[in-house]
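Below is one structure; the comments refer to it alone.
Each chain you see keeps its place in the complex, though not every chain is here.
Chain IDs A and B follow the sequence of writing; residue 1 opens each chain.
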Amino acid sequence: MVNIGIIGAGRIGKVHLESISYHVKNAAVKAVADPFMNEDTRAFLERVGVEKIYTDYKQILADPEINAVLVCSSTDTHAAISVEAIEAGKHVFCEKPVDHSISKIEAVAAALESHPGLKFQVGFNRRFDHNFAAVRKAYDDGRIGDAHILKITSRDPEPPNPAYIKVSGGIFLDMTIHDFDMACFLTNSDVEEVYVNAAVLVDPAIGEQGDVDTAIITMKMANGALAVIDNSRRAVYGYDQRAELFGSKGMVATSNDTLSSAVVSDANGITGEKPLFFFLERYMDSFAEEMRQFVDACENDTDVPVGIHAGLQSVKIALAAKKSLQEHRPVKLSEIQ
Amino acid sequence: MVNIGIIGAGRIGKVHLESISYHVKNAAVKAVADPFMNEDTRAFLERVGVEKIYTDYKQILADPEINAVLVCSSTDTHAAISVEAIEAGKHVFCEKPVDHSISKIEAVAAALESHPGLKFQVGFNRRFDHNFAAVRKAYDDGRIGDAHILKITSRDPEPPNPAYIKVSGGIFLDMTIHDFDMACFLTNSDVEEVYVNAAVLVDPAIGEQGDVDTAIITMKMANGALAVIDNSRRAVYGYDQRAELFGSKGMVATSNDTLSSAVVSDANGITGEKPLFFFLERYMDSFAEEMRQFVDACENDTDVPVGIHAGLQSVKIALAAKKSLQEHRPVKLSEIQ
C-alpha cells in the first residue's frame, strides 16, 4: 500500500485524487496541501476521505506515513519541491514540465542520483492513452519495422487566455511539450534537431504576447527517423489528437475518440461525432493509468515508465523549438544547455 | 444516500458491487447474501468494505437499514425474491430475465401495484451503453423521422456450455432477450409480431439441446416499424454489437468498440482491432450507469428508466420467438399469455 500526499489541490491535483481513490487499488491519498485551500476544496477532500488537509506542503514532507508525493503545484515550484521531497525520502510524481530551466531539472536529477531508492515520474499522461500506447506497441512488436516518419497532430479546441501564455512559457512549453514527449515515446528515441515553421493565425493577442498559435515542427530523431508535429490553438471541431508512425514494414495510425460511434446519414451527408472535447474528457483514463503505474513502481521497486530523462529531454526540445523560431534556422539539441 | 443489499454474489453481483463502490456517489452496498458464500468471495467483499455478509437473503430483507436490493440470484428465483423484497418494502433492481413465466412476472407487477412508492428496475444494461443511447437520442431528437427499419446485429464471440442452455431457456431467453429489449428501446415501441428463421450452424451439441445457434428474427413493431435481429453464438472476430435505425428523415448506425483506434497498414492490408471481447469488456460502463440511474430513481422518487413493462415485454417476445420457431409461422404477441 502506498500512502500518498498531493501538493497542490488545483484541477490536476483533484483529477489524481479521484483516480487514486476510484481506480488504484494499492494506494490511498492520506494528505493534501494547498496554500489557497478553501471551503469548497476542503469539503470535496473530506467527501473523498482525505484525512489530513494542509496549507503548507512541508507538513506532507514531514509526515512519516507518506511514501510518495504528487507535485501538482504551479510549474515554477515543481523542481524545488521535487528536490525537497526527494531529500525528505519521498517518491515523487511531478507534473509536466518539470521546469523551464535546464539547470533546475538537472538539480532534480542530481538529487535523484543521491537517492537511488526513490522513484521519480513525470506526468506525461498521454503515454498511457489507449491509442498512443497501441502505436508504441505496434512498433515494439516489430509490425512497423524501422521508424521512418512520425506524424503527430495536436490541436486544442480553444486557445488559452493570452495572459496564461506569459507564465506558461508559450506554446512549446505548455502545449507542444506533450507532443515532444510523444515523439520520443513513439519512436523510442531522443531528438537531435528541431526546425519550427510557425505563425499567428488564430488570435493576434497571442502574437502580442510574443508567442505563436499555429506551428509545424519538424525534427530529426537520434535513431534516424524524421518527425513532424502540427499544432493549432483552435480546431473548431474539437480536440484533435492523432499520431501516425510509418516505417520499413508498415504504418500505424490512430484517429480521435468520440463519445459514441453513432453516425447519422441524412440529406446533409454522413455525419459522425466530433472528438471528445478536451484533455480531461479525452485523457481521463490515462491519468488513472499513470497513477497505477507510478504506484506499482513505488510498491514493487521497479522502474517508473516516464523518468527524469523524459522530463529533461522534452524541455530541451521545447527550448530548441523556441530558439529555432527566433533564429529562423534548424537548432540541434546539443546547443541547449 | 441509498443503502443497498445484493442478493447473489456471482459474477454480475460482483460487477454491481464494484460499480456502486467506485462509480456511484450516493449509494453504498451494506450487505451481500449468497447461499454459496465462500472464503474468496468473503475476502473480496471485505476488501471492498461490505459490512454484512450473509448466506440467507432473508437477512437482507429483514434489515431496516437497507433501502434497495439487487436481485442477482439464479433466474428461477428472480420473481419470487422480487415479490418478497417488495413486500418487505425494498426498492428492487432485478437482473434479466425477470422470469421465463409470464404469470410470475405478472405477480411481480401485481406486487408493485400494491406498493406504488417502490421502484423496480430490470437489468437491461445495454440501454445505458454510449452507442445505443446515441441511437435512441438521434431518434428522440427527430433526426431519423418516423422509424421504418431497425436492424440489430448481436453475435457472441463463443457459445455457452451446451449444459447452460438447458437452464437458460435457450437463445431467445438468454441472449436475444437483450436484443428484444433493445428493439423496443430503440424504436420506443412494443412488438406486435415475431417471425424466426433459425438454424444450428455453430455447434451440433446446441441442436441436441433443442436449441438453435444462428437466427434471423424479424418483427413488426406496434408503431409500424419493421425490425430485424441477427444472432450468432460464435463470431470468430469477437463480440459484434451493432444497431442501425432507418427512418423517413435519415439513418443512425453504430459500429463496434475497440480497445484503441490504431490501424496498421502493411503488406497484408489495412487492419484495425477486433471488437472488445465480450459483454464485461464491452458494457462495463453501462453497468455503472444503470446503477447510477437506479439509485437516483430511489433517492429522488423519480421513474426508473427500465420498468416491469420492459421486463414483461421482452419475455413475451422471447416466448413468441420460441413458438414461431416451433410452429414455423409468424406469431403475434397477443398469442402469448
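The rule we apply is simple: a contact is a pair of C-beta atoms (placed from the backbone, for glycine too) under 8 Å apart; a residue touches a chain by one contact, two chains touch by 3 or more.
Just so it is clear, the structure is predicted and the values come from calculations on it, not from any experiment.
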Copy number across the full structure, from 2 displayed chains: 4
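As a convention for this text, only the chains that are shown with their structure count from here on.
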Residue numbers on subunit A that touch subunit B, as the complex places them: 22-23, 130-131, 133-135, 138, 143-144, 249-257, 259-267, 273
